[in-house]
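Have a look at this one.
Chains shown are a subset, placed as in the full complex.
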Amino acid sequence: MTQSRYETGLQKLNQIDGLAGTKVIESLQDICPDLAKFTIEFPFGDIYSRPGLDLKSREIATVAALTALGNCAPQLKVHLQAALNVGCTEDELKEVILQMAVYAGFPAALNGMLAFKEVLKRN
Amino acid sequence: MTQSRYETGLQKLNQIDGLAGTKVIESLQDICPDLAKFTIEFPFGDIYSRPGLDLKSREIATVAALTALGNCAPQLKVHLQAALNVGCTEDELKEVILQMAVYAGFPAALNGMLAFKEVLKRN
Amino acid sequence: MTQSRYETGLQKLNQIDGLAGTKVIESLQDICPDLAKFTIEFPFGDIYSRPGLDLKSREIATVAALTALGNCAPQLKVHLQAALNVGCTEDELKEVILQMAVYAGFPAALNGMLAFKEVLKRN
């Protein structure tokens, strides 16, 4: 019997984001549970569950994009922790953030690095 | 004797971007050669030459960021080719672009994928 | 006798934004009263006062844009309340925010939804 997208997504979310993912999902329950459901189904059930790119590379891509966009600090912090969870090292993530100075400017890299500092302090 | 940042950067640029990198540098010579020089020295001499993250992961980060930002198609195409040059597979890059639908929306992913289609046609 | 743009705008601002609009205008008085004046005259006196699009649709457009841009949380909150003021339902606004996951990514939609949660808590 095949898993539903929701079941696959929830399992993948737990594997990648751990407690932080659960908190995001919970924060949506009293305002828009369907957004929680879609977040589990599409990003985690459909995308992160695909073969073709390992989870470490997926998190490097996500950390790079969120650092560059620079307007979604909460999600960046969740994914910096997620990146550590799936095997990225601290030094690798610092390199990714640093590299964003080239593509999105120094403020984006600085704010990304200070977000990572907060994430590491919690651990 | 140590290499200058410029020499290190030029070598790294040639290794990663190949002909496309040379063209970017040439296009700047008659308008602002110092921007060409800085492009070689800082992104390539200082950043891409650092240990701590392999070139494949660096290009995944760059492709992710440029797809997500969505306002720099010429640089995205150069780095999609660069990513192939340093060992990313076509399928891996499609996964990176696809994943950006989650973080920057479907238009960003669609435009990134069509940029990749153009890059692959040239090869 | 015709109203000035300022008078028209102030009336429209009060109708749409209510107390929150007044607070924005007041917060500017000791730093740049001309920005307050322009905010009343152009957005509210010139644009929101135009026929051709009902106020509900105007606020849907604004909520969509501010959610998608993702870098102006204070203004998004003001306009989520404004949208309720002019007759949008909570469910309609949740749909608008949810839809932005498609065009600006899940982080933009998540942050927009949590901003709406704050707005609703105050009421």
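Labels for the chains are A, B and C, by order of writing; each one numbers its residues from 1.
Going forward, contacts are C-beta pairs under 8 Å (C-beta built on N, C-alpha and C of every residue); 3 or more make two chains touch, one makes a residue touch a chain.
Just so we're clear, the structure is a prediction, and the values are computed from it rather than from any experiment.
S.K.: All chains share one sequence and 3 are in place; how many are there in total?
M.R.: In total, this homomeric complex is made of 6 copies.
Everything that follows uses one rule, which is that only the chains that are shown with their structure count from here on.
S.K.: Once subunit A is fitted to subunit C on CA atoms, what angle does the rotation have, in steps of 5 degrees?
M.R.: Going from subunit A to subunit C via C-alpha fit gives 120 degrees.
S.K.: Per the centroid of Cα atoms for each chain, what is the distance between subunit A and subunit B, given in Å?
M.R.: So the centre of subunit A lies 23 Å away from the centre of subunit B.
S.K.: Mind checking the centre-to-centre distance between subunit B and subunit C? Centres are C-alpha means, answer in whole Å.
M.R.: Going by mean C-alpha positions, subunit B sits 39 Å from subunit C.
S.K.: Find every residue in subunit C that makes contact with two or more other chains and list them.
M.R.: Subunit C, residues with two or more chain partners: 101, 106-108.
S.K.: Under the definition above, what is the set of subunit B residues touching subunit A in their complex?
M.R.: So the residues of subunit B touching subunit A come out as 42-43, 47-48, 50, 52-53, 57-58, 60-69, 75, 91-92, 94-96, 98-104.
S.K.: Residue numbers of subunit C touching subunit A in their complex, please.
M.R.: Interface residues on the subunit C side: 69-71, 94, 97-98, 101, 106-111, 113-114, 116-117, 120.
S.K.: If we count contacts the way the header does, which residues on subunit B are in touch with subunit C in the complex?
M.R.: Those residues of subunit B that touch subunit C are 68, 100-108.
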